[in-house]
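Complex shown without one protein chain; remaining protein chains in place.
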Amino acid sequence: MLRFVIRRLLQLVPVLLAIATLNFFLLQIAPGDAADIIAGQSGHATPEFVAALRAEFGLDQPMWKQYLLYLGKLVTLDLGYSFQYQLPVASLIADRLPSTLLLMVPSLAIAIGLGVALGVVASRRRGGWVDGLVSIGALVVYATPVFWLGLMLIVLFSIQLGWLPSSGMVDVRANPAGLAYALDVARHLVLPVVTMALFYIAIYTRLMRASMLEVYSLDFITTARAKGVPEGGIAWRHAARNALLPVVTLAGLQFGHLLGGSVLVETVFGWPGLGRLVFDSLQQRDLNLLLGILFVSSIVVVVANLLADLTYGVLDPRIVHK
Amino acid sequence: MSALLSVRDLSVHFPTRQGVVRAVEEVSFDIEAGETVALVGESGSGKSTVAAAIMRIIPSPPGIIAGGEILFEGRDLVKLPESEMRQVRGSRVAMIFQDPMMALNPVHSIGAQIVEALMLHTALSRRQALDRAVELLELVRVPAPATRVRQYPHNLSGGMRQRAMIAMALACDPRLLVADEPTTALDVTIQAQVLELIGELQARLGMAVLLITHDLGVVGEIADRVVVMYGGRKVEEGRVEEVFRAPLHPYARGLMRVSDWEGGTGLALPEIPGTVPSPFAMPAGCSFAPRCDVAIEACASRKPLLVVRGPARSAECLLLEDPPR
Partner (left out) sequence: MREFWRRYRMNRAAVGGLVVVVLIAALAVVGPFVHDVDPFEMMGRPYSPPFGEFLLGTDVSGRDILAGIIRGAPVSLLIGVVASLAATLIGVALGAVAGYYGGFIDDALMRTTEFFLTIPSFILAVVIVAIFSPTVVTITAAIAAVSWPSVARLVRGEFIAQREREYVQASRAIGMPDWEIILLQILPNALAPVIVVSTLMVATAILTESGLSFLGLGDPNHVSWGYMIGVARTALRVAWWMTAIPGLMIVIAVIAINLAGEGLNDALNPKLRER
């Protein structure tokens, strides 16, 4: 098991290198470099000043040297400097990543939990009302832009009904502490989490349903029936456990998609995470920050895939991690 | 006299868009306590459907038991409510299947699957059930049962898997074991061992066995009586020696002509020219008529009647009717 994890971690090296290379490439094709941007911000830069800046950043070096320089910086977790915030990109991201995870992890957990449960119910009552509702719901949710869904939920639950806060992570006016703080954050989490989760609930319900129907046609289900196992036990103990496997794989693969969604959802709900940082850096064209976020979020996805693989191994005894 | 299992005029239909498939039509036979009856036929003859009907686990697309009775220990299983049927399944009647790799749940350990059966039908605690599972594995001669009980189906060889499957079926001491092609998926050398095991356990535990097979060698080896099915109907029934030595029905004769059943197991049904008629286009008369080498004109238009030639000795053929028309 440990050796498997180590081997998988080693496999990450080329992926990380590829991400870094892509980032470097994007940085190169971007019109203007860091020196131009600083010069532009100072407003009255002389060509000599710009040249000096170039030399300082190593931008006058040949391309391959710049590339190696860039890689060297990445290894030391130096993702560059955000001119907008006057802070290192790495520390900005480290500051915001937990909020994003606080949003994503419950969303994914709810989506998997509810999706699996609804998928099992829909597959057992094939053609029933749950089944019908699920397919119509999936069709609509698939087609709804996640940011618009968030806005509509704000209209309903914050503006019309006044039940839930529409923006931020905590009520700054009340400035709660301790348990009250946690509860307040939870209250602020409800709408963004629901917004994020809905789309994935639809996805996992459909996948789980299809997967269940496939498992139901397998012989060991007949064996369980012949043993006298009640239908509920067959659905959960025998079928669901097997049907879960593709859902886990997909959940790992979709973490990147989830991160993309969180950019939009955080923007809608003013959630102080990575996604909101993307929006802010867009306003200022803060490329360093933007690329840093792309880099870190790619790593998050890769790690999520690794976790999904490990979960798969736990659920399926046929997989042996050597 | 009352048999342990008495199947009376059983019909199983599968309504489909293209029409009703009559998978089993008016099939009757008895099994006495402790007896082994073989149900023989080609694939599509309806033999596995009979087994599924007895267990009331007829697969989807939903088939229906269209008529008849399945009397088991004096109760009609066809009319039993599902909750009571569940008490019978796995406890009074158990079943083993063709491919033990497919028939065992890959994500649960062997022990967990045996324990599940025990927990459903007995009052044992989980700990006691686990001990019993080890005993059962020992009973079916799985080596190192205490280790095996914690392993998963994919850790075991094909023969071991089928033994585990048998252990699971025997968990609650059933009176009837339905074995649906229990050796077909196994290596030839393993087949004999598994058959021997079934025979031995049957003698030891005094249970009856309904053996579904297309392997005449297997029939000769362990069955007392044989029921031959063709096109969803029972075409012949009798003691194994009678049917093997003096088959009445042309289909059974065709089977026996080429077969050397004393030669051991692994003998598939011999080739008879032609194929089983499509379930959507059953002939109006005898369903075997298109392939029959002694068919007369009337065979194509009239269904034959069951001709009884003694206790539990019968066949369904126009030529046996007296006088033949």
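By written order: A and B. Residues from 1 in each chain.
The rule is short, and it goes like this: a residue touches a chain if its C-beta (ideal position, glycine included) is under 8 Å from a C-beta of that chain, and two chains touch if they have at least 3 such contacts.
Fair warning: this is a prediction, and the values are worked out from it, not measured in the lab.
Shown chains touched by the undisplayed chain in the intact complex: A. Although one chain is not drawn, the whole complex shows that of A:Ala51, A:Leu77, A:Val105 or A:Val140 it is A:Val140 that touches it.
For the options A:Leu26, A:Ala55, A:Val75 or A:Leu133, the residue in contact with the chain missing from this view is A:Leu26. Residues of chain A that touch the chain left out of view are 14-15, 18-19, 22, 26, 29-31, 139-140, 142-148, 151-152, 154-155, 159, 210, 253, 256-257, 259-261, 263-264, 267-268, 278-279, 282-283, 285, 287, 290-291, 293-294, 297-298, 301-302, 305.
By definition in this document, only the chains that are shown with their structure count from here on.
The residues of chain A lying in touch with chain B in their complex are 216-220, 222-230, 237-238, 241-242, 315-318. Considering their complex, residues 55, 57, 59-60, 86-91, 94-95, 97, 99, 102-109, 116-117, 120-121, 152, 154, 165, 168 of chain B touch chain A.
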